[in-house]
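Here the structure is laid out as structure tokens; the discussion comes afterwards.
Heads up, one of the protein chains got dropped from this complex, but the rest are sitting where they should.
Labels A, B, C and D are assigned to the chains in the order they are written; within every chain, residues are numbered from 1.
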């Protein structure tokens, strides 16, 4: 799964029948750098995520089970709307772990 | 799923039997930068998407269910032809979200 | 699926039993830039694709169904040998589509 | 599967019902360079991995089976907490293998 931000939505009149009624959002994968990621992902949503919200996205069967039906023609969906997340700076910027990683010569 | 533009098509006489009669399009994943993406994806289509149109593409079982048969030898398909999509500029170019992301030291 | 060029083949005496008799090719994903892609993919083939030929490759269940058995230990296979493909230059090098993409401020 | 470091966690009140009670960690894929990877992955965990620990992560059905239920809306999970790993420097920094790779002209 990944963390993304809802940045838009899309409309399609001609689409596969089994996707009828599903809301599609445009999500930008969130990274911890200043420069935003320029790729976006299209995800199904039935939790009601709004623009600017941070969401957890899952792919594949996990996404279809979020909508309750493994036969749908979708492979990405919002599985949670994030309240808060924490990053431990020491872990994140840590050096290679000299205790657990052994280089053999 | 991702948004792509139909940029071409391909022909193959010798192919896996279960793909007989399926139309294959060449799709360029769409990004929001000026420079076009140079990778392309081959996708099955039975919605009749034309060259230059923007489409929603799904992978895997989702793609096969778009053609109604999970036993086909395809893993990408058009699931919708896009009428319009909107991007919220504030969200898209937004800074790291200081309210929801907590860095611990 | 993606378009690739057959650039080599490989031999493995010790392998998983269910792959016995399967021919493996080395395929270079094809891109539209001058610089060739340096990553390669190993794919199963029973269409008889030859060196230098352009092929369509599918992943996952789609690949196994190309060999007729979802229990094989393979996840990429040739599904077609390409006769010809066309790219529409206007679409490929086109600017962002101002008619369908709306930026909100 | 890949090796990652647990760098944080996240909270979501509104989420898909079948994920209720699952603990989600933020994992940074581990690479052998000095510069840390800026992308992160969200993974389910029921082994009790703590911050700063190195873990093995699996995707897809493998992840769901780690939680004992293929119907969950998750597609990444901790499958092991790493005690130690070794890298053979000669293999890792080795040149192209001239004995097994043959270039034909």
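Everything below uses one rule, namely that a contact is a pair of C-beta atoms (placed from the backbone, for glycine too) under 8 Å apart; a residue touches a chain by one contact, two chains touch by 3 or more.
Model, not experiment: these values are computed from the prediction.
Listed residues C:6, C:47, C:66 or C:79: the one in touch with the omitted chain is C:6. Touch with the hidden chain on the side of chain D covers residues 1-3, 29, 31-33, 47-48, 56, 58-63, 65-66, 77, 79-88, 90-97, 100-105.
Panel shows chain C; residues 5-16, 18-19, 24, 26, 28, 32, 34, 36, 38-43, 51-52, 54, 60-61, 64, 70-76, 82-90 of it touch the chain omitted from the view.
Please note the rule applied: only the chains that are shown with their structure count from here on.
Put simply, chain B has to spin 145° for its C-alpha atoms to lie on chain D, with the angle rounded to a multiple of 5.
In whole angstrom, the spacing between the mean C-alpha positions of chain A and chain C is 26. Here the spacing of chain A and chain B, counted between their Cα centres, is 16 Å. Among all residues of chain C, none touch two or more other chains. With chains as nodes and touching pairs as edges, the resulting graph is an open line.
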